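Dumping the structure here so I can ask a few things about it.
The complex appears here minus one protein chain, its other protein chains still in place.
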Amino acid sequence: MSDTPSQKLSHFDALGQAWMVDVGHKQPSQRKAVAQGSIRLSQAAFAALQNPQEHSPKGDVLGVARIAAIQGAKQTSNLIPLCHPLPLTHLSVDFALDAEQLRVQITVTAETFGKTGVEMEALTGASVGLLTIYDMLKAVDKGMVIEAIALLRKEGGKSGTWLRPSGAED
Amino acid sequence: MSDTPSQKLSHFDALGQAWMVDVGHKQPSQRKAVAQGSIRLSQAAFAALQNPQEHSPKGDVLGVARIAAIQGAKQTSNLIPLCHPLPLTHLSVDFALDAEQLRVQITVTAETFGKTGVEMEALTGASVGLLTIYDMLKAVDKGMVIEAIALLRKEGGKSGTWLRPSGAED
Amino acid sequence: MSDTPSQKLSHFDALGQAWMVDVGHKQPSQRKAVAQGSIRLSQAAFAALQNPQEHSPKGDVLGVARIAAIQGAKQTSNLIPLCHPLPLTHLSVDFALDAEQLRVQITVTAETFGKTGVEMEALTGASVGLLTIYDMLKAVDKGMVIEAIALLRKEGGKSGTWLRPSGAED
Amino acid sequence: MSDTPSQKLSHFDALGQAWMVDVGHKQPSQRKAVAQGSIRLSQAAFAALQNPQEHSPKGDVLGVARIAAIQGAKQTSNLIPLCHPLPLTHLSVDFALDAEQLRVQITVTAETFGKTGVEMEALTGASVGLLTIYDMLKAVDKGMVIEAIALLRKEGGKSGTWLRPSGAED
Amino acid sequence: MSDTPSQKLSHFDALGQAWMVDVGHKQPSQRKAVAQGSIRLSQAAFAALQNPQEHSPKGDVLGVARIAAIQGAKQTSNLIPLCHPLPLTHLSVDFALDAEQLRVQITVTAETFGKTGVEMEALTGASVGLLTIYDMLKAVDKGMVIEAIALLRKEGGKSGTWLRPSGAED
Partner (left out) sequence: MSDTPSQKLSHFDALGQAWMVDVGHKQPSQRKAVAQGSIRLSQAAFAALQNPQEHSPKGDVLGVARIAAIQGAKQTSNLIPLCHPLPLTHLSVDFALDAEQLRVQITVTAETFGKTGVEMEALTGASVGLLTIYDMLKAVDKGMVIEAIALLRKEGGKSGTWLRPSGAED
């Protein structure tokens, strides 16, 4: 990666004090961010998720987690201290079940038209969705691990498109 | 792990519909939960964190993340749909920097005296703390990955103490 | 009404999963919505409201309910999972007392300039206003009934003006 | 009903000013409240709900509304100005579809152990659940009407059990 | 005052890091706190408040501010990072108009039965009430000054009763 230590941390002013960066001069643009993350389950927890008829109506754990992810993404600027509030124009949440790896992967896509990016909204949505899966299955398995919450890509803004280097996650 | 698929998912009633479990009959007890998680940084982001005098006052990224973790933990029942609201009596947040692995690890301890556990509070605090580190360093590195958010141990309640099996995380 | 079952539910994507609809491509326009609802009181509760000098300063129950309706409308996107957050530009709340029918009717008008309508904001404001009247009079009467919360009209957006068919409410 | 105008409105002090009633001297007790409400749909909206395979996965509208009702009930003291905050120990939400009357009825049960009742929590949950159904079906039908939000019964507290007089709703 | 620099700041642990103090071991007790504050108005703003019939219904500015103070006090643990959440059992708000000094004084009383005091709830309620008065009169006068927000007394807890030394405010 081309990042160098000389880059400034934009969340600090010249005196090194935290602030909410001034974005007033930025041009609004169409913004999009996609974030992913996953949760690793025990056999028992994965079975509860996969054969839900024995435990729960099909898809309900993920159905609740999807709503939690959406509601959580809308709370981003209340949760992340230096995040700007912004009106999301789109949020979608997808899940993929990996029976071999015993994982559930969440993908959250966030969009807005505005002066700041929506990376934190996508990442926060993914985190809250995974926490909700943990909460709903923790009676079966307390050992689940939330893993690999990362930005997949972002579009829009002055810095344009950023794509996660392939293979970066492993 | 001894979990078996026959365990019931407590968040669903007999008809398989999501609800907020009835804990009215439970005896209140002293509850404690410790959760951990980490974020993997690029060299550049870790340098910004480690030599903050070039970028920021010492500890400020972590100082902001600590407050965010505490505030986030207090929002748990608003974020996780089927979580019971409960008044936390203690919350602490610790960070450990691993310069070799380029990681920051967060440990959140939550306590209450009540009828439900505080696992979700500890896990939510850890997640929000790590998201805040991402937010504050993302101008330097968008490729950071949040990893290994897991419960370390819990105490109290009818099921008593649960300890993460050693080595489970790797 | 001309609705047909073939209309798509916009809150679900092609796979039938709930999401927050993408409104990024929509043109912002001036939006307005008016919602109504009412609460039916016992004689005793209505008397308490109408002759407040014996119980309370004039208008105070309704004064508190008005503020609750306004504050509640601002919480709409936090309460209704798939609602887009939007910055309201106007909110007003009116009450009408019907001594014969022993009802209080609330009318909430919401406006914004944006990409989504404000129907839910008006309806949520009306609901919270009526719930607040219930709360403040429930020491006198627990049997009050909240009734007929409905959209009266909406303006703006691609679908333009919608007016409630007259007589639809009865 | 035996209510008389001489009953005091407990939300006002001796000077008639709104306050949050002092419940410090009350004995905590097991509290329960059950509230109901319904929404009247057009044929088209009811069909969308009943034959969801053409529009949405089975039960999803109600699944989202159930979560919204639960989350909404937890927000009660933030929405209703003079409501005391209290930690709910149980919340459940049931729906009944009436194909003849083209109605969906919601029933919300709330419980706590505390010094104040949970009537407002049950009523608020019911209201938010119904508003969410409206939101999710409004692309099909804007004319839906929310009706008959009322307390069914309450238990606990000094005043003991209250049951809605039968037939009171019609 | 007998405070000495050797007193520890309870909001920091042994390493000097902010945390939410552990109050788990404390005995719950009846807690009460009374806070005051005032806002200094111009002649024009005071007239608008005092002769409201020309501008507004009697008492409405203060009526709205009272509700805001109550709602704000309930938000204390969300606003003040290291404050423990606690369920208030009583909140009252009083105003006094001083026509000579052109001031409005707010007094907020908060009570709970718990392990931590309610000083911050009373002070936060007073602050939000005064800010609301400013908001509602700022069209008449932007120069209003909020003054002298202070704790008047607190009761309960291990340290017992604390009374503001008389004359301390001037």
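Order of writing sets the labels: A, B, C, D and E. Residues in every chain begin at 1.
Rule of thumb we're sticking to: a contact is a pair of C-beta atoms (placed from the backbone, for glycine too) under 8 Å apart; a residue touches a chain by one contact, two chains touch by 3 or more.
Since we're looking at a predicted model, the values are computed, not measured.
Colleague: From the listed residues B:17, B:36 or B:71, report the one that touches the chain absent from this view.
Modeller: Residue touching the chain left out of view: B:71.
Colleague: So which of C:60, C:111 or C:135 would be touching the chain we can't see?
Modeller: With C:60, C:111 or C:135 as choices, the missing chain is touched by C:111.
Colleague: By the contact definition given up top, give the residues of chain B that touch the hidden chain.
Modeller: Against the missing chain, chain B presents residues 57-60, 63-64, 67-68, 71.
Colleague: Residues of chain A in contact with the chain that isn't shown?
Modeller: 13, 17-24, 77-78, 81-82, 84-87, 114-115
Colleague: In the full complex, which residues of chain C touch the absent chain?
Modeller: The missing chain touches chain C at positions 30, 63, 66-67, 70-71, 74-75, 87-94, 111-113.
Everything that follows uses one rule, which is that only the chains that are shown with their structure count from here on.
Colleague: Does B-E or A-D have the larger number of C-beta pairs in contact?
Modeller: By the number of C-beta pairs in contact, the winner is B-E.
Colleague: Quick check on chain D: which residues sit in contact with 2+ other chains?
Modeller: Expected reply: 17-18, 57, 60, 63-64, 67-68, 71, 75, 78, 81-82, 87.
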